[in-house]
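Removed: one protein chain of the complex. Kept in place: all other protein chains.
Up next, subunit A:
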Amino acid sequence: MSSSSAHTGRDKEKDLNTHIESFLAQMKRRQIKGPHDVALATAQLLLRVVSAARWTHIDQLITQIKVVGKRLQSAQPRELTCGNIVRRVLALIREEAEDTDDSESGDGASNSLLITSMFSLLQTDFDKESSRESSPGEKKDLKPYIIEGIQELIDELRNSSESIAGKSVEMIHENETILTATPNSNTVLKFLLRAAQKRKFTVLIAEVFPNDIEMAHRFAMKLSEAGIEATVITDAMVYSIMGRVGKVILGTCAVLANGGLLATAGSEMICQCANAHRTPVVVCTGIYKLSPMYPFDTESLVEVGDTGKVLNFEEGNLVEKVDVVNPLFDYVPPELVDIYITNLGGFSPSFMYRLVLDNYRQEDVKL
């Protein structure tokens, strides 16, 4: 009996490892890409990891998840959503652990004493340790709660663009001209399509040469099928047309802790143009794209793509003498954005730090 359960235990582990390895391989080969897909796949993988994991103290689970999370994040280092989901799960686990601690010890007062950074100067290690030791009780009990939490996270991921689209009618006026520069964003597409059900407006789509031209065209087609007047414009036209634009609506790949954005290349220029004309910039993003990382060095965050798209390799003469770069992303500083529409509501960029505090733990920022 015990040997077969040990056998299945080992099998489960092997199974899990295979899953992790195949996920890593898919990430590295970019078979899974784009923030939404990566987030969903990461969440589902972590669900498996938690289901298969065994622990006597909650810290062991946390360490296990951190180890796996670090490997996942390094498979696609510039896809920040992977790390975000890992940190969300860790925050979830810590919350569940603390809830049980509180209810067990009964004396909520000393546990709920706000151990802020400054008071930690004045509090001894003894206090902290004693609150840890008071939880040798029910460990296994937490697993169903944690799994439930992760399921809720997966549901949130699936429904985030729906909740965001729900706010579109308030944001877009009748007969307004909207400019969008991120045609690869599904969120923005849903946002605009939902608004089209109630309003009539025009959309200008920046072409985003050279990486997303096809997507821009497909975006325009989908919009026109829904009865919205859609026009594809070249990137160079943006400034001259900005005077007639009512709003700029962008999607993004990641939102950083200071309220800045990591969006498709070209977004920063468009935001600067919008700023010059005092045009509001609206960013539609799910909370799962919010990363607790601060952009220390904006250059290292930007991924660089195929230079052949900018200057064809066949033009040998030029290619030898000219340095060509094709960045895939842009860092947009928080001052250029007016509002973030998320699945939790609308927020200003200066409020992002609060959302980071609410959803992530400081201990988890470094995986």
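Just a few scattered comments:
Here is the rule we use: contacts are C-beta pairs under 8 Å (C-beta built on N, C-alpha and C of every residue); 3 or more make two chains touch, one makes a residue touch a chain; residues count from 1.
Note that in this section contacts and distances are computed from a predicted model.
One chain of the assembly is not displayed; among "DNA polymerase delta subunit 4", "Calcium homeostasis modulator 1", "Coatomer subunit epsilon" or "Translation initiation factor eIF2B subunit alpha", its UniProt protein name is "Translation initiation factor eIF2B subunit alpha".
The hidden chain makes contact, of the residues A:14, A:70, A:244 or A:354, with A:354. Checked against the full complex, the one of A:52, A:193 or A:365 touching the unshown chain is A:365. For subunit A, the residues touching the chain absent from view are 109-110, 113-114, 116-122, 124, 257-259, 294, 296-297, 350-351, 353-354, 357, 362, 365.
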